[in-house]
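Take a look at the following structure, please.
Removed from the display is one protein chain of the complex; every other protein chain stays in position.
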Amino acid sequence: MNPLPKEIEEEIQSFSPEVEAEIDRHIAKYPVKRSAILPIMFIVQRERGYLDAAGIAYIARRLDLTITDVWEVATFYTMINLKPVGKYHIQVCRTLSCQLLGAEKIVEHISKRLGIKPGETTPDGRFTLSWVECLGSCGTAPAMQIGFDYYENLTPERVDEILDSLKE
Amino acid sequence: MRIEAIGCEPLLLARFNLENSRSLETYRRHGGYEALRKALTTMSPDDVINEVKKSALRGRGGAGFPTGTKWSFVPKDSPKPKYVVCNADESEPGTFKDRYLMERDPHMLIEGMLIAAYALGARTAYCYTRGEYKYLIDIMDQAIEEARAAGLVGERILGTDFSCEVYTHTGAGAYICGEETALLNSLEGLRGHPRMKPPFPAVAGLYGCPTVVNNVETLCAVPWIIMHGGDAYRSLGTEKSGGTKLWSVSGHVKYPGVYELPMGYDDMEKFIMEDCGGIPNGRKLKAVIPGGSSVYIMRAEDIIGKDVRMDYEGLVAAGSMVGSGGFIVMDDTVDIFESTKNLIEFYKHESCGWCTPCREGTDWLVKAFKRIARGEGRPEDAQLLLDLCDNIEGKSFCPLGDAAAWPIQSAIKRFPEDFKRHLLPLAEQERVPAVA
Partner (left out) sequence: MAELVKVTINGEVYEVEKGRLLIDVCREKGHAVPSFCYYADLALQASCRMCLVRIEKMPKLQTSCTVTVTDGMVVTTESEEIEKARRGMLEFLLANHPLDCPVCDRGGECELQELTFDWGNLEERFIEPKNYQPERYLSPMVANDPQRCILCKRCTRVCDEWMGEEAIEAGGRGVATIISAYGDWLNCSQCGNCIEVCPTGTLLDATYRHQARPWELVRTVSTCTFCSDGCQLALGARGEEVLRTVARDRYVNGINGEFLCVKGRFASHPFVNHEARLRTPMIRYRKGGKLVPATWDQAIEFVAQRLSAIKEEHGPQAIGIVGSPRLTNEANYTLLRFARDVIGTEHYTATDAFSLVPFFENMGAPLATHRDIRYAQTILLIGGEPEELQPLTGKQIRQAVRNGGARFILINSVPIRLKKNAAQFVHVRPGTEEAALLALADADSVEFAARKMGVETSEIEQVRRALSEAQGTVVIAFGELSPAAQKIVAQLPYIYADDRRRFLFHPLPLFNNSVGVHDMGLMSGAMTATEMLDAAGKGVRALYVAGSFLQQHLKGREEALSKLDLLVVQELFETATTEYADVVLPAASFAEVDGTFTNNAGQVQRVRQAIPPVHLSKPDWLIVASVAEAMGARFGIELSASAIFRDIAANVPAYQGLRYPLLKDESRPVQVKHEIAQRRDISGEIETLRATIAQADETAAKITETPPVGHELFKLGTLTEKLPQFHYLAAGNPKPENTLASSPLVQLTIDAALRRQRQEMALAGD
C-alpha cells in the first residue's frame, strides 16, 4: 500500500549501529511500538536534517506502519520538519510575554542581518528563521531557540554575539 | 529572573539554590527519597492516597482537580496494567515553573512519580515533556539513570517488592498535548487530538489501561506530603486547597520569575507591586492575566486596593482563575486589542482541528482581528467577536475552545476603549457624507 518508489523505500536500510541501538532503546520503552514514533522522528531528523521521504519510509518499516500513518503524525507536530531547514534553525518566540518585551525587534534585527524573512532559509542553507509559539521562556523574554538551545533575555546586541559565535 | 519563596518556607524550591542541586547525592543529602522509603515500608497504597486526599492538593496544571480524588478513581481490581504519566508539556503562555522544577530538582519529580505509581499499583511511569525542552529530557534521563543505579528505579525498589520503571517521552510541538487525553494519544504515537470523556483516563487511559496524568508541580508536592503528612501540607494553604503554589511571572514587572507562595497568599497587589518589584520604567499597571493566557484578563482597578486573595476561590471572586499560575503583567503602553490578537493567533496555531467551533472559530477570529488591525474595523465587529466567542465557548470538543474564547470575551468587556479605538474611526468617517 506504500506508494513510494522502491529506491526511496529502500534508501535507508539502517542507520549506524549506535543510532539503531538508540532507536531500539526508545522502542523498548513502550508496550506498543508505535509510541516511539516521535522520539524516532527526532532521531531521523537529527541524522538527515529533516524528515524526508526515505526517513518516513524507514520509520514506517521500523514500526510496522503505513507511510500515511507516519505522515499524519508528522504533519501534526510543528517540530517535525518535512522540508529541509537550515543548519541553524532560529526559532523566535512570538507569544505574548515575548511580544511585550520586544520579540518583533529581535526578528527584525535577525531578518536584516541574515536577509531572510521568517519562514525562509538563507541561500547557503545555514539559517532558517521561524516564528514559534510560547517556548516557556516568558520570565526571560524575549527568547529564541536555535536548534534545541535556548537563548534568552535577548537584545539585538546579544543576538549579534550569538550569531557570531555559531560555527560555520 | 528570580526564583524564590515568599510568605512561606520554600517547599518546592527548597533545594534550588544548593550546589549541584540536580544530583542524586545532593537530593539524598537533603532528605531525598526518604518519602518514597516511608511510603514503601510503612504505608499501604491506600494510606498514600488518603494522605494526598487529606493534603487538599489540587492539580497544578490548570484545572485544579483534587489530586487524591483523581487517584482514587483508578479501579483497584482492574487486571490491566496501570500507568502514571507526568504532564511536563508545559506550553501555556506565561507558564514556566515546571521547567525550573525539572532543571533544578529532577529527583523530586522522579520521587513523586514513584510514590504515585506505588499508590496506584503502576509499574511504569512516563514523563511526557514538550519537545522544545530537549535539555530537560536529557537532565531527566540522567537523573533516572542515577536513580536506577542507586536501586531507586527499576526492579525491587529500595529492596521492597515494589518495582517501577520511569521513562521520559518527548512531545514535538503541540500545545494541545498538554490536555491529558491528547497527551495520551500523543504518547501512543498518534496525532495529538483529545479523546472523548468519558471514559476518563483513570479508567481507560494509556493503551486503554487505567492511567493517572498529573502535572509536574503536582507530583513534586507529593514527597513532602508523604514526609510531613497531609494535614501539615493543608495547613500551609487554605481549607480547600492546601500547600504552596508556584507562580510564573512575566511581562512588565521589574523582577520576573518563579515565586512560591502559600495558597491563599493574601494580596495580589502586594505580590505584583512589591514582591515582583512593580512596573518598571515608571509606567502604570494596566492589566494582568493571572493564570496563563487562557483565563480572563484583569484590570488594574480589579487588583489595586481590592485585596485579591491568591487561591482558586479568591481569583474567581476577582473575576479570573488560577489556571496554571502564569502571571502576564502589562503596563499602560499595551494595547489590549493587540495583546488579545497575539493570543488568538496562538490559539489558532495550536487548535488541533478536530472540532468545528475551535478549528473554524479561531481561524475566523484571527482573520477578523487582522482585518481590524489593518484599519478595516467596523462598529459591529465587537458584537461579531463576542458572538463568535459565544459560539465556541462551551461547544468545543475540549477546553481549548473555551481557552481561546475567554481572553477575547474578557478583553472586550473590560477594555472596551482599546477596541473602540480600532473599530470606531471608520464608522465615524462613514457618518460624514462624502464631498464630491
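A and B label the chains in the order they appear, each numbered from 1.
Methods note: a contact is a pair of C-beta atoms (placed from the backbone, for glycine too) under 8 Å apart; a residue touches a chain by one contact, two chains touch by 3 or more.
Treat the numbers as computed from the prediction; the structure is a model and nothing was measured.
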Who touches the missing chain here, B:P10, B:G154 or B:G353?
B:G353
Touching the hidden chain, out of A:A36, A:I56 or A:V159, is A:I56
Chain A positions in touch with the non-displayed chain are 1-4, 53, 56, 66-72, 75-76, 78
Would you write out the residues of chain B that touch the absent chain, in ascending order?
174, 191, 196, 348-357, 359-364, 367-368, 371, 384, 387, 390-391, 394-397
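The rule is simple: only the chains that are shown with their structure count from here on.
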In whole angstrom, what separates the CA-based centres of chain A and chain B?
25
Contacts from chain B onto chain A in the complex sit at residues 1, 81, 90-96, 99, 126, 130-135, 167, 169-175, 186-192, 207, 248-252, 256-258, 289, 293, 326, 328, 330, 334, 339, 342-343, 345-346, 349-350, 352
Residue ranges of chain A touching chain B (in the complex, touch as defined)
29, 31-39, 41-42, 63, 72-73, 76-80, 94-97, 99-101, 132-141, 145, 148-150
